[in-house]
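Complex shown without one protein chain; remaining protein chains in place.
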Amino acid sequence: MKSASRLERVLTEGHFAVTTECGPPRGADPGVIRKKGELLKGFVDAINVTDNQTSVVRMSSIASCVILKEMGFDPIVQMVTRDRNRIALQSDILGAAALGMNNLLCLSGDHQTFGDDPEAKNVFDLDSIQLIQLVKRMRDEGVFPSGKKIEGPPKFFIGAASNPFAEPFEIRPLRLAKKVEAGVDFIQTQCIYNLDRFEKFMDEVRKLGLHKEVKILAGVTPLKSAGMAKFMKKNVAGMDVPDAVVKRIADAPKEQQPEVGIQLCVESIARLRQIEGIAGVHIMAIEWEQKVPEIVERAGLLPRPQV
Amino acid sequence: MILKAFENGADGVMVVGCLEGDCHYLTGNLRARARVGRVAKLLDEIGIGGERVQMFNLSAGEGTKFARFATEMVERIRALGPTPVNARRGGGQKEIEP
Partner (left out) sequence: MIMGQQKPIRAILDMLAPYDKIVLAGCHGCVTVCRAGGQKEVEILGSAIRLAREAEGRPIEIREVTLERQCDPEYVETMRPYLQDYQAVLSIACGAGVQFVAEKYQTTPVLPGLDTTFIGVTEKQGVWAERCQACGDCVLHLTGGICPVARCSKSLFNGPCGGTTAEGRCEVSKDIPCGWMLIIERLRNLNMLDNYRKILPMKGWRTSRDGGPRRIVREDLTQ
């Protein structure tokens, strides 16, 4: 075992893992996190807390994860390279480990033009792949990039994201290969609506043998409404929502659309479980965290394993 | 050149070019239109007024059209009055002797 991570144990023992995501509040109230945590207890193996997602300022991922840890979760800290240089990144890595964190997801991060502070200075001292390399070296060799010894190396289960749907399609498996080479332990993909295309992606992934070297969790996001489906199809870069999916939810009367969305999600999970190389599911229920328990239950993923 | 005309006391400037598609220099009249647009914007920004410069397109043989454009322009400029620069210079508008 590389870390004390519960998620690592679940995956290593061969169970189909379930993770989810939690958006921290735009304020200093820890109660918001606690409420979300309460909803999810017993339904997931780990919870990600995003790091100023879409460059909108929120309570820090590490702080939010500490609150979740106090509730008994084994959270996944997310770290973007948009806002911090290598000095701050290393420092936060040590700090997060000291606070008992076991999982770290390395990301480049959305560009700051998306947030409320587009005038901010762009850091990007490192990219996500270089960050993976950095954390791996700190963990396995116990040294800083300078080569100097770390007194008490941080032991993280290292994660990264993968987007099978952004252009160019043929490069995405190669980029995943780079992340694997850099030392990533687990992957969470962007949310999947186009299962055919995802299966093609996984064909390429398996050809490269990557599924044997990294644990891939397939991302899903339940659609709340036809409006949401159309918005995501049109406005979110790197997202593929097939017309058939939009039609299915749009054909339902408005008050039944949320149920259709959940049903679609549950069906996706069933299909994803059948794909060779998929080790788990990552449920991103944006501002709909209360539906995660129902999704997990209906997908037949309860109870979560005792590890 | 257009700005110099205003510096030298013009209250308005007419720029005349060939019909679009008929330019001897192929795109000269299109570029002129773009430049006139730019100067008009600048004149707005400095408080002189972009409506004091305008481009007209016609062919060499369209004498009556030219007369009509000229009259239109003169009427418009007369209504606008002297530029703020001319007003300062102790103006009122001077009719140009034919």
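In order of appearance the chains are A and B, and numbering begins at 1 in each one.
Note that in this section contacts are C-beta pairs under 8 Å (C-beta built on N, C-alpha and C of every residue); 3 or more make two chains touch, one makes a residue touch a chain.
Computed from a prediction, not measured in an experiment: that's the story for all the values here.
Student: Identify the residue among A:Glu13, A:Asp29, A:Glu141 or A:Glu167 that touches the chain left out of the display.
Tutor: In the full complex, the listed residue that touches the missing chain is A:Glu167.
Student: Check each of A:Leu39, A:Met71, A:Ala120 or A:Ala177 against the chain that is not shown and name the one that touches it.
Tutor: Touching the chain that is not displayed is residue A:Ala177.
Student: Looking at A:Lys2, A:Lys69 or A:Arg86, which makes contact with the chain not pictured?
Tutor: With A:Lys2, A:Lys69 or A:Arg86 as choices, the missing chain is touched by A:Arg86.
Student: Sort through A:Gln78, A:Asn102 or A:Gln190 and give me the one touching the missing partner chain.
Tutor: Touching the chain that is not displayed is residue A:Gln190.
Student: State which residues belonging to subunit B touch the missing partner chain.
Tutor: Listed in rising order, the touching residues are 3-4, 6-7, 42-43, 45-48, 83-85, 88-89.
Student: Under the stated touch rule, tell me which residues of subunit A contact the chain that is not displayed.
Tutor: Touch set of subunit A with respect to the missing chain: 82, 86, 108-111, 113-114, 122, 124-130, 133-134, 145, 161-163, 166-168, 171, 174-175, 177-178, 181-182, 190, 237-238.
Here is the rule we go by: only the chains that are shown with their structure count from here on.
Student: Averaging over Cα atoms per chain, report the distance between subunit A and subunit B in Å.
Tutor: One centre to the other, that is 63 Å.
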